[in-house]
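Structure record follows, encoded as structure tokens.
Left out: one protein chain. Kept in place: all the others.
Moving on, here comes chain A:
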Amino acid sequence: MAQMTMIQAITDAMRNELKKNEDVLIFGEDVGQNGGVFRATEGLQKEFGEDRVFDTPLAESGIGGLAIGLGITGFRPVMEIQFFGFLFEVMDSVAGQMSRWRYRSGGTQTTPITVRSPFGGGVKTPEMHADSLEGLMAQTPGLKVVIPSTPYDAKGLLIASIRDNDPVVFLEHMKLYRSFRAEVPEEEYTIELGKADIKREGKDVTIITYGAMVHASLKAAEELEKDGVDVEVIDLMTVSPLDIDTIIASVEKTNRAIVVQEAQKQAGIAANVVAEITERAILSLEAPVLRVTAPDTVYPFAAMEDSWLPDHKDIVDAVNKVVNF
């Protein structure tokens, strides 16, 4: 075991896979000699060479095309989009091409690509860096969308993503990169994609969340505990496909739920979680399933992030609403 930040755990996962499989290639803007703008690929080019870890021209669309071409010729590309707000430049490659490749070839060709990209607010980035666009990806058949919230989860999920033979979008929340350290095994391990994790057990209300909101929810749960409300916190970890079984089992136990996301109310995946609960467990519900989200505006100017992003206080309020419904 070692104490690692999430970014170190991510680097460790990539190092493990580079070592394990010579078809794994890592590329993107500044991921080579520079080691990535967040140091996620620090030291990897030096250790594995320029044929395995390399920089590309500054063109996200081209990077997506490169990954697809390498994927169908037998490689296992791990491409980086420097910030997920730049997704729009490469939307066709991700949502119009790699997501469809197995289907369009009747199952004869695959694109085993991992798209790594940082996102998320709270660190005062400039425009189009922090936007939560996982909702767009979750609406795309053929993709899996993974969002870890801890160093341990990040390593196991990234190794599983790289080994998956279909495209996986792996989104890394910038605020979580170095915000805390946790125990991470040095040896390899995987965490199954599509499985949620109960980060805190409780019996009164279920909070379903992911990304940075996992920590805000845990903080809210501690405060609520003081008032005698026992909260269960489910970290989805994979936002597409959803781990329906874990969600429903929890809701059937607590009879009350809220869904918490950093994205705007009209975006993200919270509405989907609410719909699934309504379809499958409405008779267990003592109150409507409420959502805690950001307002439906463009992502805020950096200086006003604090008042725009949802936080633990919003979560406490929502839990109290469903408890007192």
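As a working rule, a residue touches a chain if its C-beta (ideal position, glycine included) is under 8 Å from a C-beta of that chain, and two chains touch if they have at least 3 such contacts; residues count from 1.
The working rule: contacts and distances are computed from a predicted model.
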Looking at what's absent rather than what's present, what does UniProt name the missing chain, "Hydrogenase", "Energy-coupling factor transporter transmembrane protein EcfT", "Pyruvate dehydrogenase E1 component subunit alpha" or "Cytochrome D ubiquinol oxidase subunit II"? "Pyruvate dehydrogenase E1 component subunit alpha"
Given A:16, A:41 or A:56, the one touching the chain that is not displayed: A:56
Give the residue, chosen from A:41, A:93 or A:209, that touches the chain omitted from the document. A:93
Of the residues A:3, A:21, A:34 or A:109, which one touches the chain left out of the display? A:109
Contact footprint on chain A, counting only the chain that is left out: 25, 51, 56-57, 59, 61-62, 64-75, 92-93, 96-97, 102-110, 141-142, 144, 164-166, 194, 241-245
